[in-house]
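Every protein chain of the complex appears in place save one, which is left out.
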Amino acid sequence: MPGRASDPGNSLVPFSPEVRDPVVYPIRHGIKTPLFRVFVSWSHGNLLNVACLQASPPESNAAAGTAESEVNIGGKVVEVRLGDGDGEINEAQRRRIAYGSVPAFAMLQSRRNSLSMMSRMASSSFRNEWWRHVLEYSNQIKDLLGTPRLPSSSVIEDPKMVLQQIEEPTSLKVAWELMEIFYVDKQSSAWLPERLVDWLADYDCILAKTEPAIYSKLVNLQKKIVNIQVIEDDPEYWDGISSALAVGWLDVVVKLLRLHGSYQLDQLGNRETENGLVEAVAVLVSTMPRMRADVPTGKLGQCYKTKPDFVKAWEKWRGHITKLECSAFWVQCGHRQTREGLRNLLQIMLGNIKNLTTSTCHWMELYISHFLFIRPFSMGLEGMYSLAQKCMQLKPSSNSSGLIGVFMGILGGNTEVVLAECSKAFGPWMVAHAMELLMATDDHADILLHEERYNLGGISMEELYRLIYAQVLSSHPLTWQIAPTYLASCSKQGLGLLEVLLYRQSAHNYRVTLKNLEICRLYELENISECIMKIAGVYYWKHGRRGSGIHWLQQAHDEVRLNRIAQQLFDCIGKSISDDSFKQWEGLVELLGSEVGTAGGLEFLHKYRDFKRSLHLVHDKKAVDAARQTVESLVQLMRSPSTPRRFWLPLLHDSVHLLNWQGRPLLNVSETTLLLSKLQELSMAKLHPDFSDFDLPPQALATVRLALAKNLRQAILEES
Amino acid sequence: MAIAGDANLRCFPQPNPVDAVRWLPTVSSLRRFAAVAVHDPDSSSSAIEVHALNPGPNLLLRSSHAIPSRISALRFSPTPQKPLLAAAATSAGSLHLLSIDPLEGSIDSELSVGDIGFSTGAVADVDGQAEGREWVSVGEDGRVNLVVVGDGRLEWRRVFDSKGLVEYSAVRWASPAEFATGGLGFGLQWWDQRKPGGAVAHFKGNWARGNTVGMVHSIDIHPSRKHICVAGASSGTVFAWDLRWQHRPLLLSGVSTGDTVQPASESEVWEVRYDSHIQPSSVGTGPTRILPVMMCSEDGILAVLQQGEEPVELLAEPCAINGFDIDPQNPSDVICALEWEMIGILPRSKETSTAS
C-alpha cells in the first residue's frame, strides 16, 4: 500500500511496536453486509465507538425469508477497546495491578523530585542513591505481580516431596524480575550469574507450559517416585537428578539422592561402597561454592561474597570432585545405573559441556548451567549475548516468547529494543513502569528516554510511554481516576491530556462530578473545574433540577448564565402568574442568593419586586404618595451596587410615566442628576460588546433621557 | 500519598467496584455477615451481596441478589430481627426492600417501588425506622417519600416535592415522627410529619469557599441526642447542627471563616457515623457535647473526630474510602468500601476505645 511507512523505526504503540502490516481485527456486529456506512468516534482513551449501518435492502427482498426482528435492524453500535495487552492476566487482575502500582509510582516520582532538588549540585550523588529507591519501587511492584516464594514452613518434611509445588509465576513477573536483575540491583551485580539461576527457577515453570523443560520433567518424576520401589533402577530418576543439578537446584538433587535404595537400613550392609559414593556426591553437591550474598533457607551451597574467596573454594571443590572421579571405589560399585548416574553428576559439576547439553532441555537452561559450572563469574553483556546465541544454536527453540525477546534485548544492550519487546509482549503498563528500572543505573538509557523529540510533538519517550499508559487507563471507567498520577509526571503534555480527560467526563452523576473536581483541586486545574461545574450547572438547569443548576453555576462563577437566569426571573415580575409559579419564582430568587457579584442577587430582586408592586399601584394619576414611594425605591435601586447595570434602562423605562409626572416633579435635582449620570454611563457602555438589550423599544434611551431632562428642569425651577 | 494503608486493615479485593457496605445487625454472636452493594460497569449490572465473615479473617460470598440499576444507598433497619430488612435505593429512582435471613445470610424476598410518580431522578438516600416497617427516601429530584411495607407490596406517599428547587442527598430518622435531610450548600432540613407542608427548620452553611459545592453526603443522629444531627459534606467538612441553637452549627472538621477546626481531610466526606466504640473523654461530657464521630473521605481518610480535639486518623489509604459501617454489636470493627474494588475490615483494639 502506498503511503504506508517504509521506515522501520519504533512506533507509538499501544498496538504494536514496529511498522509492519497492520493487524486486522474483524468486528462481529452481526448485521448483514454490504454496509451503507460506518461511523466512528473516539471515546475515552483507546475506546472507539463504531456504528455499522446496513444498506437498506430493496423492499421486495426485505420480507422474504427474514425474521421480523432482523428486518427491523438497521445497524449495530459496538465499543472497541484497543491495545488491551495479552490474555495471561484477566481484567480484574489487571486493574488490581494498575491500582497497586499507583502508590509505588507516585512515591518514586516524589522521591525523584525531592532528591533532584537536593542534589542539583552533585548529580553523581543522586545516581549513587537513586538505584536504592528504584529497587524499593521494584520490590513493591514485584509483590503485586505475584506472591514471593516462601521456604516450606512445615516442620516435618515429607522426604519424598522433592519438588515444592509453588504458585505459578506470571511471565509478567518473571520479565520484571529479569529487568530488576540487570538494571537496578547494583549491589548484587557481582552475583549476577547466581541471580539468573534463581530467576530460572521461576521462569522454568512458565517455559514448561509450552516446551519441554526440566520443571515438567521433575513434576513427572515427583508423581512417579511415590510408587516406585527400586528407584535407582529407573533411568528417569538419574535423568531428573542430573537435570536438576545442571540448573543448580541442589536441594532437589540431594533430596533425590537420599532416596537412593542404598540408604535403606536393610541394604546398608551389602551396599556400603555404593552408599558411600552416593553420599559423597550428595555432600559435594550440597557444599558447592556459590558466589552470592546468602542462600535462602532450604537451599544448598556455600556462600562466598567476594571473588578471591570464591575462587579459592571453587578450586578446592573442583579438586575434591576430580579426586572422587579418579577414585578406585567406582570399580567396587556394582550397580551400573548408580555408577553411571553419579559419574554423570560429577561431569556436570566439572562443567563438561556434553553432559550439560544432554541434561538440559531448553537453551535457557543450558545457558544458566554455564554460569553454574563453566563460567561462574560475571561477564560483560557482550559475552553473555554471544553465549546466549551459542546456547540457542545448540538447542534451537521453535517458540520465541516475548520474554526471550526482552532477554535478548537486555543482553544486546539496546534500550529501545527492550522497550519495544516489553510493549509487544506485556503492553503499556509494563513499559510505563519498567522505564524506571531501565534508567536506574544506565545513563545512556536515561538520556535516550529523556531526550525531547520534535517528531513526538516535543516530548520525550518517557513522557510518550506514560501518556500511552494513561490513555489505556482512561479507557475504563474504573481506572481512569488513576491516570492523573501518571499524567502529572508528564511535564509537557500531561496536564493537557488530563484537562481533556476531565472535560470529557459525563456531568450526569454528581458523585462522579465531585470526584472529578477533587482531581482538579489536587492538580490546581481551576479552569477545568469551573468548566465542569458549568457543564453540570447547565445540565441540571435544563433538566428541571433548577436548584442544583443555579448552585453549580454559582460555584462556577458563571455570571453570564446566572445573569440570564436572573433575567428570566426578571421577566416574570409583574406578569400575572399562578401562585405555584410565583412560589417557584420566589424559590429561585432565594436560591440565586445575593452573593453572585453583579448577577442580580437576592437584594436586587426583592427590591425590584417591591418596586414593581408599588408601580402597579400608581395607575391612578392621583396616587401621589404611592408615586413618591415608588420613585424612592427606584432611586434606591439605581443607587444600590447590587443592581446590575443591565437592568438600569428597563427600570428607568418602566418609570417613564413617573418621570413625566404631571404637576410637581417627583425627583429632586440631585436624584435626577444621579439618574442622568447613570444614563450617561449606560449610553457609553452600549458600545461595549457584552451589553445586551432587553426587548425595549429602540428609542427607550432617548425617551428616558427626555423625561429626565424635563424632570430636571422642573426640579431646578422648584428648588430655586 | 501513603504507600500502604494501616497494617491492621484487612483488604479483600472484589471483582467489581463496591458502592456500599453494611454490617448485618446480628442476632447470633456466632455468625457475622456483611452486605455489599456492587456494580459491574462492563455489563452495567448491580447486585446486593451478603458475605460471611469467617475467622482468618476471610470473606465468603453467601448470596447475591440482582438489582436493576446502580445502588446509591443501602440501609438496614436497626433492630436485629428475623428476617432482617434492608432497603436499597438506586440511581434509576427505584427503592428495593430485601428481607435477609440473619442466620444463613440468604436474601429471601424483595419488594420494590420505582414508578415515575415515585421518583424521576436518582434516589439518593433512604433510612428505616427501628422495625423496618417505615422508610423515608429522598432524591435528586427533590422528592421526599415515605414508604411503608404494606400487604405484600410497598406503599408510598409524598411528604414533599421541591419541584427541582432543592435536592436532597442524605436522610436520617430522629424519632418516629421526625427526620433530617441534607443537600447542597451545606444545607440541612428538619422535618416533622405532624407538621406537613415542608421542613420545619432549615440550615445553610456559609463555609463554601472557592470552588466547592458544599454538598451534605451523610447525616447521623444519635438516639440519645435526637436534637443534634452531625453531617459530613464537601471540603472535609463535618459539622453538628443542634436544633436548639440553629444558627450556631459546630464545626468538627473543616475550614470556615473565623473558626477553623483542623480538617481531617480536604475533600468530600462521604459518610459520617457516631462511633460507639470510643468513650468520649471525661472532660466536658454533658448533653451539649458532641459524641465521637467517625468519617471517611475521598482522599482516603478514615478518622474519628471529637469536639475540641485533634482528629484521630485510623486509615490513610491511597484511594478513596467511599463508605463505611461500624458493627453495631462489635463496635470495634469497621468495614469500609475502598475505591479500588476492595472491601476493607479494620478491627480496633480495646486500647483505642478511650480517646486521649
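Lettered A and B in written order, each chain numbered from 1.
What we mean here is this: a contact is a pair of C-beta atoms (placed from the backbone, for glycine too) under 8 Å apart; a residue touches a chain by one contact, two chains touch by 3 or more.
Just so we're on the same page, contacts and distances are computed from a predicted model.
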item	value
Undisplayed chain, where the name is taken from the UniProt record, one of "Phospholipid-transporting ATPase", "Protein SEH1", "CDP-diacylglycerol--inositol 3-phosphatidyltransferase" or "5'-nucleotidase"	"Protein SEH1"
Hidden partner chain, touching residue among A:46, A:614 or A:633	A:46
Which residue of A:486, A:541, A:611 or A:647 touches the chain not shown here	A:541
Options A:89, A:430 or A:565, residue touching the unrepresented chain	A:565
Residues of chain A in contact with the chain not shown	1-7, 9-12, 15-16, 19, 22-54, 56, 71-82, 84, 453-459, 461, 464, 467, 471, 474, 492-493, 496-497, 499-501, 503-507, 527, 531, 534-535, 538-539, 541-546, 560-561, 564-565, 568, 584
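Everything below uses one rule, namely that only the chains that are shown with their structure count from here on.
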item	value
Chain A and chain B, separation of their C-alpha mean positions in angstrom	31
Residues of chain B touching chain A in the complex	1-4, 13, 15-17, 41-42, 91, 121-122, 140-142, 162-167, 169, 184-185, 208, 211-213, 215, 234, 266-268, 298-299, 318-320, 339-341
Residue ranges of chain A in contact with chain B within the complex	91-92, 95-96, 99, 102-104, 106-107, 110, 140, 476-478, 481, 509-510, 514-515, 517-518, 520-521, 526, 529-530, 533, 544-548, 551-552, 555-556, 584, 587-588, 591
